[in-house]
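Report on the following structure.
Only one protein chain is missing from this complex, and each of the others stays in its spot.
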Amino acid sequence: MKTWMHKLVHFVWPVVAVFAVTVLLLLLIGVDLAQAFRGFFYGLFGNTFQIGEIFVKSTPLLLAGLGCSIGFHCGFINLGAEGQLYIGALASSVVAIFLGDLPPAILIPLMFAAGFIAGGIWAFIPGIMKAKYGLSEVIMSIMFNYIAIQLIALSIRTWIKDPDYPFPMSSLFAENACLPLLIPHTRLHIGFFMALVFAALVYLFLWKTARGFQIRACGCNPRASFCVGVNVNRNIILSSLLSGGFAGIAGFVEVAGVQHRLIDGLSSNYGYLAIMVALLGNNHPAGVVVTAVLLGALDIGGLAMQRQAGVPTSLTTVILGIIIVVFLLRNHYSTRMKEA
Amino acid sequence: MSETILLIADFLFASVRMAAPLTFAGIGESVSETSGILNIGVEGMMLAGAFSCFLVSSLTSSLLLGILAGMLAGLLFGLLHAFITITARQNQTISGLAINFLVLGLTSFFFLVLYGQAATLPHVRTLAAIPIPLLSRIPVIGTAFFSHDILTYMLYIAVIVSTVFLRKTEYGVRLTAIGENPRAADTTGINVVRSRYIASMFNGLMCGLAGTYMMVVLFGFYIENITAGRGYIALAAVTLGRRNPAAIFFVSLLIGLTEGLQFTLQSLGVPVPSQVFSMMPYVVAVLVLLFSIGRSYDPSALGIPYDRNERH
Partner (left out) sequence: MHISMRNIHKSFFGAPVLVGVDFSIDSGEVHSLLGENGAGKTTLMNILYGLYEKEEGEIAMDGKPVEIHNPADALSIGIGMVHQHFQLVDTLTVSENITLGLREQGYPFPDRKRIDQRIRTLSQQFGLDVHPEKKIRGLSVGERQRVEIMKLLYRSAGILIFDEPTAVLTPPEILSFFDVLKELRKAGKGIVIITHKISEVQMISDRVTVLRDGRRVLQCRLEETDEAALSNAMIGRTLTRPRRQKRTFDPSVPRLELREATVCRRKLNVLDHFDLSMAPGEIVGIAGVDGNGQQELAEAVVGIRKVTSGSVLFDGEDITRNSIIDRMQSGMGYIPADRHHDAILLSMNLKQNLLLKKHLDRQYLKHGFINGRKTDSATKQLIRAFDVKTPSENIRIRYLSGGNQQKFVLARELDSDLRLLVAFQPTRGLDIGATDFIQKQLLALAEKGVSILLISTDLQEIISLSDRISVLYMGKNMGIVDNDENLSIDVLGAMMGGRRHEDLDA
């Protein structure tokens, strides 16, 4: 009797907590609740464009989130996703600008590859430091993020700056460097579809291949894996490379699919959000997809709530912060419950 | 000639002010890390302090209340971080990130709600400069270090007190033991949990103070995300300064100097891009980390939740 009640409470209280705080904040600022929620839902489902926006927003979260989840499976917290995203975007942009004459069938895959490799390289140093020397990847990854952001800022003001405009941004990509749209009259590009394919590939990789299994084993018990002959270092490095590579692809889709050029502020904390996406999605591709879409929806709905009811968009950031805190506390209490 | 000297003096003066928030936060973080708790949420706690200070002082017109409010806000988030990492034993990095998001959201939210419609941004009175008699007369050094406001003088005191605290008192010894080998500390009767909570709350308080400083000394007004990554630079400074408050102050000064150097060079027409300067602290931090391979300077228990009953 007691246990099923406990389980119910265990699932329900986080949702209630988040909802309660949201409503509280809305009431606090004197907003008409009905209008706010109506605005939110209209923002999500109102028209095709809006629906498309959800998936546009979700795509980089999904890709970087997949990357972070691979890292997590090997015990590697990829805090550097933000920087890897930017570096991937830079590499893709460079290819787009300097090789813009190539046909799209060659150019786009090249840009993709550039983004993947660049992102992977950016993750390599923290990764190898952790594997070989046991150096904490936390501080180093954050430093690399800021270095990357400054490199991009420097680049778009100097060597890849658009010569036609005084603003700091790269040249506009040629048509054949842009990802085609999935649905006309929206901004939804094939990047989202690509991300779904990748989610499936990540699932196959982690759960169906030997190498993927090794990665998960190393995250589960590195000592036992070592004693059985698994090369733990190699797996940590590989997971960091893949993690960075996926964040790099996220950068690629943002420049090739959405912005069509490299700019400051390309990412609004997508890299850090991706960590949360991976965590909340339980590090499983299906969970990551769902969480990324939900987060994208939260974002777009929040924008609409602002237009309709004057609710600041920062509400969504608050909600996200609370979700994570609740998630962390729930982890603790569920462990306590298991031990009881 | 005297013009250059004046320039240098102003230069140093600005550097001290730039260094102050980094140092306040850095002192708090070094205490926390010494006890074994890593706090990525420094950025969030600074922002919370800045906003609370701004809010309270513009509502009450009292700078003192504003400063206290800022410190309190930081302390509360420090308490939250402590609860998540010590009692709930969750991952310290994730907790810090969550706090950053939460604070960013809350401050932006309330700022927009309260002042979004305002025609002009309310200003906060900034602290007056109080030149120290005699010392402020010393050429260059006097202008640079002894012609500041009271909060900056508090900075000097904080650096000295915290260095003494960590290096010379029994409290510092105990804190070091807790961060290095909590089990050993526990067996001698030291209350590991309580000490870590206090360290974390102190960290929050100092970060809040850093944010407050930005309000009442540096800017005098508030905009969204005013801290703009200074919290992360503070983390770099703590790494570079190896958790020694005096070294952190020195490093922060250097960082402040490079910012000032950047402005000066630009005004002189030297075409070094500002991003190079912005990158500097981070690049140097990475190099320092790379050089510390093999000789770990981190407290052995940093980042690891302490469980008294765990089989060892």
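Worth pointing out:
Lettered A and B in written order, each chain numbered from 1.
The rule we apply is simple: a residue touches a chain if its C-beta (ideal position, glycine included) is under 8 Å from a C-beta of that chain, and two chains touch if they have at least 3 such contacts.
Quick caveat: nothing in here was measured; it's all calculated off a predicted structure.
Only one of A:Pro166, A:Gly229 or A:Gly265 touches the chain withheld from this view, namely A:Gly229.
Looking at A:Thr48, A:Thr158 or A:Asn221, the residue that reaches the missing chain in the full complex is A:Asn221.
Take subunit A: the residues that touch the chain left off the picture are 208-211, 213-214, 216-217, 220-221, 223-231. Contact between subunit B and the unshown chain involves residues 168-171, 173-174, 176-177, 180-181, 183-185, 187-190, 299-300, 312.
The rule we apply is simple: only the chains that are shown with their structure count from here on.
Averaging C-alpha coordinates per chain places the centre of subunit A 29 Å away from that of subunit B.
Partner subunit A is touched in their complex by these residues of subunit B: 38, 40, 80, 84, 87-91, 93-95, 97-109, 112-113, 116, 229, 232, 235-236, 239, 273, 275-276, 278-279, 282-283, 285-286, 289-290, 292-294, 296, 298, 302-303.
Within the complex formed with subunit B, the subunit A residues making contact are 25, 29, 77, 79, 129, 133-136, 138-140, 142-144, 146-147, 150-151, 153-154, 157-158, 272, 275-276, 279, 312, 314-322, 324-325, 328-329, 331-333.
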